[in-house]
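For reference, the structure is listed below as structure tokens.
Note that this complex is displayed minus one protein chain, with the remaining chains in position.
For clarity, chains are labelled A, B, C and D in written order, and residue numbers in each chain start from 1.
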Amino acid sequence: MTDAAGLAATFAPEIVVLAAALLVFLLDVLGVRRLEAVGGVAVAGSGLAFLLVLADLGFAPLAAIRTIGAGAINVAPAAGASPLYFVSSFGLVFQALFLAAAFFVGLASLSRDPHEPGAPIFYGLLSLATLGMLLVALASDLIFLLLAIEITSLATYLLVGYTRRGLRPLEAAMKFYIIGAVSSTLSFFGASLLFGAYGTTDLFRLAAVAGSVGYPVLALLGYGFLVAGLAFKTTLVPFHAWAVDVYDGAPTDVSAFLAGGSKKVGVFAFFLVFLGPVLFVHPGGPGNPFSGAPFDLGPITQLLLGVLAVLTMTVGNVLALLQKEMKRLLAYSSISQAGYMLLGIAVGSPASLAGATFQVLTHVLSKGGAFLVVAGVAGLGVGPLVDDWRGLGSRRPLTSVAFALMLLSLAGVPLTIGFASKFVLFSAVVDARGYFVWLAVAGLLNSALSVFYYARILKVVFLQDPAPAGAVVGGSEPAELPAGGLGYGRAAAIAIATVAIVALGVYPQFALGPIQAAASHFYALGA
Amino acid sequence: MLPLISIVLATLAAGTALTFLAGARARWVALATSIAFLGEVALMFLDYTGWPGYAGTPLVPGFAEQETHAWIHLSWLQVNYTVGVDGISLVLILLTAILQIATVVYSWGESKRPAGYFGLVLLTCFGSFGVFVALDVLLFFLFWEAVLVPMFFLIGYWGGPRRRYAALKFFVYTHVASIVMLVGLLATVFYSGATSLDFAAVDASARGLPAIDQSFLFLALFFGFGVKFPIVPFHTWLPDAHVEAPTGGSVLLAGLLLKLGGYGLIRWGVEVLPTGFLHDRPVLFAVAFLSIAWGSVVSLAQRDLKRMIAFSSINHMGIVLLAIALDSSLGLLAAVLLMFAHGIVSALLFMSAGSVHHTFGTRDLASLGGITPTAPVLATIVMAGSLASLGLPALIGFPAEFAALLATWQGLQYWVLIPLGILVVTAAFYLWMMQRMLFGPARAVPPSAHDVPWFEGVGMGLLVGLTVLFGILPSLLVNVITSSPVHGFPGP
Amino acid sequence: MTAGLSEFGFLALSAALLAVGLFGVLTRRNFVLLLIAIEIAMNAAILNFVYFAGFAPTAASGLDGQATAVVLIGFAATEVAVGLAIVLALNRARGSINVAEATELKL
Amino acid sequence: MSLAEAAFVLLALVAVVTALAALLVRELVHTIMWVAIFFVDLALIYFLLNATFLGVLQLGVYAGAVTVLLLFGIMVTRKRIFSREAATGLGAGPVALALLAFLFVLTAVGELPQGESVPIAYAPAALSAALFSTYGPWVLLLGLTMLTSVSGAIYLVREGRE
Partner (left out) sequence: MVLGVLIGVGEAFFPGRTTNVQRLWLHLPPAPAWPNGFSLVMGTLVDPLSALVLIVVTVVGFLVVLYSIGYMHQDRGLARYYAEIQLFLAAMSALVLANNLLEFFLFWELVGVCSYFLIGFYYERPSAASAAKEAFLVTRVGDVMFLLGIFILFDLYSGAGAAGGWAANGFVFVHNGAPYLQGLQSHSTLATIAGIMILGGAAGKSAQFPLHVWLPDAMEGPTTVSALIHAATMVAAGVYLLAITSVFIGFTAFDDLLIVAIGGFTAFFAATMAVVHADIKRVVAYSTISQLGYMVLAIGAGFTSVGLYHLFTHAFFKALLFLAAGSVIHAVGTQDLFKMGGLRRTMPLTATAFAVGGLALAGIPPFAGFWSKDDILASVYSVLGAHPDYWPFFLLALAAVFLTAYYIFRAWFLAFSGEHPRAASLPHAHEGPWTMQVPLVVLSALAIGAGLLGFLPGIAHLLGHGSALSGIANIPPVYGLPQIGLSAVSVGLAGAGILVAWRMWGNGRVFTLAETSAAQPVRRLLLNRYYMKAAYDWVGAGAVYTVARAADFVDVYVIDGTVHGFERAFAAFSDRLRRIQSGVVSDYASYLVVGLLIVFAILLLVAPFVLDHLGGG
């Protein structure tokens, strides 16, 4: 804390991203609003920060430039000290994921219409949202965590509506804002009840106190409010309803960021609040306040999260089945994916933690990538409906194949990362035995269900012939697509994501190793 | 020793990729790949048996050609790339190689996006080969699923008028089944406490599970594999898929995909969960008898040639299931033999059905008739296929069916009357079909009708030849099968 | 203050404010009224922090609560600012800030 | 019942009533009046809880800035200042939901810290010092939220083209 250089080293990625944001605004103020300039700054910022995070994680060629010593990572704050943040390799993994999402979206957006206004604010807010996400991954304090989440939230509310034109984005921003604000209120209310119950908001101290005084109803209510508040961000059913409209109404690149990036903030917050230092590590307590029986919050929360996970998967998948619009379909699929991730939290073993984190990586690459493709294809003049994509496979084979790989990955088809992550996750869930096996079964059945709508998209894209000119169903599809491509930035982002999907599908160990290590470190924090 | 299996996998993968990229020359690439594949499979046979002069004892104890490389390490689970073959898989691999080359030759005239078509055909065979060699749960599942995707596209793009419906139905059914299968396999792994997904590890630890657990797990596996068989009443995807699929797709579907179910049940069901298997045998018997009877009786009512053959596949695979369920070495031998036989014969029948369709523009038995004078070669092939399918001696189906029925008698006594009685029905619909289609005065013969083109003839001729060869010399296969390290066989 | 009534009274107040806020969010249609409802609920949370800070076991934790309250008051104002920005943009685009009328996106 | 207690009860009642009134009155300008009273009332409760600094902050930020912001919002979005909110029913559902939430929170009544003594008073100086040392990160984060909101909100509200 005393050494400014040390602070700068600790926060190097955050500082880089913040600097990028400020530079973008500065350029804006100076009148430099060219897409390449502002976009380049933001993308470079997230890219550099990404490399820094990888360095801190100790990836071989980058480890030379690591800014945080290996000894400073994964150290729980000392009792009594209240530093409000700490660096864990688990947090670093998530930072890497967040930065990857930001990088992809930023890169892809370099291909947007250069004449469209709003590039500086887009990249500025994108960087700020990313900054908030990075900070989330550092939190060791509830208020710190919630405030960092709010940075992301506020930035994304504004990102959704930043085009200022058109009813749909603004309507989406309005809904997003209202539900988001209510949720954040609930979160803070929950934090206040926890503070009332335990006299602190530090996650590690909360754990310590709870270990000694048990779980009064006040604390239970506090956790309940927190679940509700975080569930909004994570789009758990029934806190999900905003997500579909927002993903649909927002500019598609923003949807990609929401689904691929900011949603994971909620997932991480769940990890942090309910797994790491707090609940499962310190089971037991004085007793059930109602029945007087031995009482343990861990199993209760597991049950709660398990129920929410199954509900989320199922409702998301079922509703996705009937969707006719591509973005809404992806939105529902995104909701169901959140259920899988929550499954890992509900089980709460190091294994399932790794599995859920791996699933997050899948989702960043696949769902984020899919939205980027949708945005690009919409730029080619393809309408919003799934049926508007008819015959794209023959006209844009590479794009279509990439899209197909992303969908197959989401569906959990082998040799894609989606299969590897689901495999790791479900096997970890089954490994936990007990009723968790049924959670895994529910997850697998849901995977089977999800194949319906992914297969339907593939069918439309590859098996149906393009509609004859004039016979347009719903959308406004021109008979011939314009000659232009997706743009280099977007193509590069999609290509990188696709390669990663396949490469990590074939050899998942590359990502799985660090994730597993981070998960076990994280788990060890509370021990 | 050469890592033959990896070499084969690499050959197929490279061949598939090149085929996709080869454009108009795809068929040549596909053919070259198929020949290389066949050659490599021959090498594997030599390696395994030391032909000629093979006396039934493999040179390698246990699984031959085994390779193991670490793949995914989890703290609680070890996943390897483990492959290997035994006699059972070797026979089915041979089937894969044969069907691949036959399909490629038969489809020589494919003009609709040939690169995609041949690439997907190769991909299907690639996946099937993988299923037969995989000795790791995850690897097995991976190849298992890898077969679905190309088949989905083959049906969905090159298929008939209702191809999209059929493709989706096929995909959904089989995918749901494979999910259940995966649940079963993983549950087996975890309940037994195995820490590796290798076949040997799973096998060793799962055998110790209590009977009731095994029973449930086996049921899950049985459902998963059974839908592929397919078992009645989960069979309705099959007729639709066959009717709509292009000929090559039907051939691979009937010839290979259905065998995956049988192989999976033997390797991962019966072997791994022997107690559960014994416990669940009544269910298997019931389903088997139902499938046998249902497939045969319903095919009697079909007007569409392909649909009829599809239902007869259900019947034959029902006998395979019955033979497996008998839990006798003869039954197991019969099951593998029957799978091989059915692979060849159903491929032949679907090819001839496809040729009938190309030549006469319809597969409707009610409107076809007397095609023999117009297309004598085709008629001969149809006849050969039908006779082989109804179990005529000296053709490949006979030794297999004979062994299956004999084993049934030994295991179940008079229950054998059901499959025996159904043999008559089976004969009835083939004979009726031949009478209807081949004989009688010519009907619905378009003036442009001609006998089969040379490549279709060669493709089918190859299969006819094999039907006769293995019908007369089944020992070529039997000795390989029985040397497998499977319980009840002589083994190594 | 003695125990009992004030505890109950405080909790009742806090819970009531939250309930009123939620009730407002559920029933009001004017975006600005929704903002107000959210602020009412937010004030319930701030009130909690202030109250619990007053009876905190240690001085450090009491400061914790008050500092949190300070930060939250600031945050609430920030949030309202963003909300108003969206109100204005929406008003400009739609000519109405009735949230029930904005149902372009549904099903 | 002590004087403080009585004051608390009175202020609490006023808070609930004004909050409800703010949401239910149909004249939007009256709403702002009720909201302002609600904020001031809460500031008084903070004083009562010996949280002087917060009371002042509440008066400044909420009763001052936020109220003005809300008034501004209403004025901009309504052609006539005294426009009326369309009457919308209370709805049994929302009321029930709100009541249930209320009741759930009340179940914790047995576990509140026992208010044996008067609330602790903290010196504003100590608080402000802590805000810039111990709680520095919070304030930093608050600053970042403000940066975000200001930059974005200004852009969103700004009319026209760049």
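Miscellaneous remarks
To be clear about the criterion, a residue touches a chain if its C-beta (ideal position, glycine included) is under 8 Å from a C-beta of that chain, and two chains touch if they have at least 3 such contacts.
Bear in mind that the values here come from a model prediction, so they are computed numbers and not experimental data.
Put simply, the missing chain touches A, B, C, D once the whole complex is considered. Within the complete assembly, A:304 is the residue of A:304, A:378, A:401 or A:524 that touches the hidden chain. Shown as candidates are B:193, B:440 or B:465; the residue that touches the absent chain is B:440.
For the chain missing from the display, the contacting residue among C:42, C:69 or C:102 is C:102, taking the whole complex into account. For the chain missing from the display, the contacting residue among A:129, A:220 or A:408 is A:220, taking the whole complex into account.
Only one of A:182, A:326, A:370 or A:444 touches the chain withheld from this view, namely A:182. Remark: the omitted chain is touched by one listed residue; of B:103, B:250, B:372 or B:389 this is B:372. Residues touching the missing chain, restricted to subunit D, are 93-94, 97-98, 100-101, 104, 107 (touch as defined at the top).
Think of the hidden chain as still there; on subunit C it touches residues 22, 25-29, 99-100, 102-107.
In the full complex, the hidden chain is touched by subunit A at residues 174-175, 178-179, 182-183, 186, 217, 220-221, 223-225, 227-228, 231-232, 236-239, 241-242, 244-245, 288, 290-291, 293, 295-296, 299-304, 307-308, 315, 318-319, 321-322, 434-436.
As a working rule, only the chains that are shown with their structure count from here on.
Every chain gets a centre from its CA atoms, and the centre nearest the mean of all protein CA atoms is that of A.
For subunit C, the chain whose average C-alpha position is most distant is B.
Annotation: 32 Å between the Cα-based centres of subunit A and subunit D. In this assembly, the C-alpha centroid of subunit C lies 6 Å from the C-alpha centroid of subunit D.
Averaging Cα coordinates per chain places subunit B and subunit D 72 Å apart.
Subunit C has residues 18, 21-22, 31, 35, 46, 51-52, 56-57, 64, 68, 71, 75, 78-79, 82, 85-86, 89 in contact with two or more other chains.
Across the complex, subunit B is touched by residues 350-351, 354, 408, 413-415, 419-420, 423-424, 426-428, 430-431, 433, 437, 440-441, 444-445, 447-448, 451-452, 455-456, 458-459, 462-464, 507-509, 512-513, 516, 520 of subunit A. The touching residues of subunit C, when paired with subunit A in their complex, are 18, 21-22, 25, 31, 34-35, 38, 41-42, 44-46, 48-49, 51-52, 56-58, 60-61, 64-65, 68, 71-72, 75, 78-79, 82-83, 85-86, 89-90, 93-94, 99, 102-106.
Residue ranges on subunit D touching subunit C, taken from their complex, read 1-2, 4-5, 8-9, 12, 15-16, 19-20, 22-23, 28, 31, 35, 38-39, 42, 45-46, 49-51, 53-54, 57-58, 61-62, 65-66, 69-70, 72-74, 76-77, 85-86, 88-91, 93-95, 97-99, 101-102, 105-106, 108-109, 112-116, 118-120, 122, 126-127, 130-131, 134-135, 138-139, 141-142, 145-146, 149-150, 152-154, 156-157, 159.
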